[in-house]
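Note that this complex is displayed minus one protein chain, with the remaining chains in position.
Order of writing sets the chain letters: A and B. Residues in each chain are counted from 1.
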Amino acid sequence: MTINQNELLSAFVDGELQGDEFEQALQIVTTNEQARTQLQRYQLVSDVLQGHTLGNQYVDLTSQISAALVDEPVFTQASTTNKKSQVIPFPKQFWKQATGLAVAASVGALAVMGVMTQPQNQLIPVTPVAAIDTPVVTVAQAGNRWTVGEPEVEHRLDTYLLDHNEYAGASGVFSYARVVSYDAGR
Amino acid sequence: MQVLQVFLSILMMSLGVHAYADSDAIELLERTGLAAQQLNYDGVFAFQKGDKLQSIRIIHRSDVQGEIERLVSLSGVEREFIRTNDMVTCIYPEGKRPQANRQPLGRGFPSDLLTRLNVATLYYQVTLGEQSRIAAHQVQELLITPVDNYRYGYRLWIAKDSNLLLQSDLVDDTGRVLEKFAFSSVEIGGDIPEQSLQPQMSGNKMSWSRTESVSPSVAIEQEDASNWQIVWLPDGFALVALQNRLKARNGAAVEQRVYSDGLSSISIFIEKIRARHSHLSGGTRMGAVNAFGTIINAHFVTVVGEVPARTVEKVGNAIRYLDRSE
Partner (left out) sequence: MSVDLELVQRVQAGDKKAFDVLILKYQQRIVHVITGFVHDPVEALDVAQEAFIKAYRAIPNFRGDSAFYTWLYRIAINTAKNHLTARARRPPAMDVDAMDATNFYDAPELKEFETPESSLMSDELEQAIHRAIQDLPEDTATAIQLREFDGMSYEEIAQAMDCPIGTVRSRIFRARDAIDKQIQEIMGEGEQQ
């Protein structure tokens, strides 16, 4: 196992591969057990750091699932292509169901569902209705960032602010605008 | 515009039996709530916070099918929101994840909460202010003034002909404007073609439905069962939500409690310390939002709210851990 191979696996974990590196990485991972174990450790460390492990329990389901899949069909390009026209239905009630569950399970942060890629329409610029006048009244220079100066702490506060705004319904107008303008302040 | 509608309906609920309210002011507030819901309008509003100005175009249509509105950011980060009766979709450019990954505001509080707000009454004074002109409309000012210095007040400007809210300022006790929302131009009452409500941006799309939080009664039970006790809150603040979230970043469980007087709200976050991380100690602010952090019994405790610094600090110092095992 060379250093370069491990660097490739590290980039693989991050999905940051260039050119034909995907081929190389997949080749290594599916044929070299040591490389596979290495990838698994890199992935586990990443999962631990990103908080994707729960209660410090790490699982390895790969072998048991692979075993369970032995009798499953191997797909062919043809079967895939044929079925491509078949859209997996997005149940209309899905949002509600899933959201209900998310709430029931108190996993609020996971209530976001469905990231779809839009057709690649050309971006049509939106014409402003009118030029915007700078408001006459000055708003207090309270800043757009937390006055902490420590990224880790600010990040946690950012997360809290979003969570707070979800409930700060009373001042709804403000909550909405705070979030819309959120990135702009960064 | 449901956001506005909720905002105003909550205002109305909370102020409905207000001792200081003058009846003209309350009546205007009610009309404003209906106007935001029932009118068609197409305009550009600015949201101002500190030296940052964000322009947002809003197109709102109301018909037999209900309300639909489209919001497009015109400055800063490209982004569109489409809101229909029960669904919010955010569209953002390819490859850029929005930081705001959730609905900033639901349809509002659960309906039973509105009832609860009837008891949260005597903490703001509602009066009519002066008449002036905003975005080519004659407006009537409405003043919402807190009775103590633990919360902020509002100044609202409402179009006299249509009753649409055209400007809203959040002000502190010295009259400083902390955040401002104002239409720079708006067309009220015209036809809104279907096309105007279609997203124009291509890119990724993220949808979510308006969710309701756990009902207050459930939240109160959870609060009773919790090891954490809040021994002081400003008058009128009551628990409106309590939930345990799993933080996506590190999987830590975070208890969030939201207390509100119907108009202002405070969240308290309690997060078990899982690793050696630094935490906010004392106060900080961003725009109108103040935060106060402390560490209690190996937990990061943070109070966040669109209330004055003194409020989050006092609440932060009033949090106690009860060891129930003893």
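Some notes on this structure:
The rule we apply is simple: contacts are C-beta pairs under 8 Å (C-beta built on N, C-alpha and C of every residue); 3 or more make two chains touch, one makes a residue touch a chain.
Not measured: the values here are computed from a predicted model.
By the touch definition given at the top, subunit A reaches the unshown chain through residues 6-7, 10-17, 22, 26, 29-30, 36-50, 52-66, 68-69, 72, 74-77, 79-80, 83-84, 86-88, 94, 97-98, 101-102, 104-107, 110, 113-117, 151-152, 155.
We take it that only the chains that are shown with their structure count from here on.
Across the complex, subunit A meets subunit B through its residues 49-54, 95-96, 99, 102-103, 106-126, 128-135, 137-148, 150, 152-153, 155-186.
Within the complex formed with subunit A, the subunit B residues making contact are 3-4, 6-7, 10-11, 14, 42-44, 46-57, 71-77, 79, 81, 86-87, 91, 94, 98-106, 108-109, 154, 165, 168-170, 172, 176-182, 184-187, 199-209, 211-214, 240-241, 243-252, 254, 256, 258, 260, 262-265, 267, 269, 271, 277-280, 284-289, 291, 293, 300, 302, 304-306.
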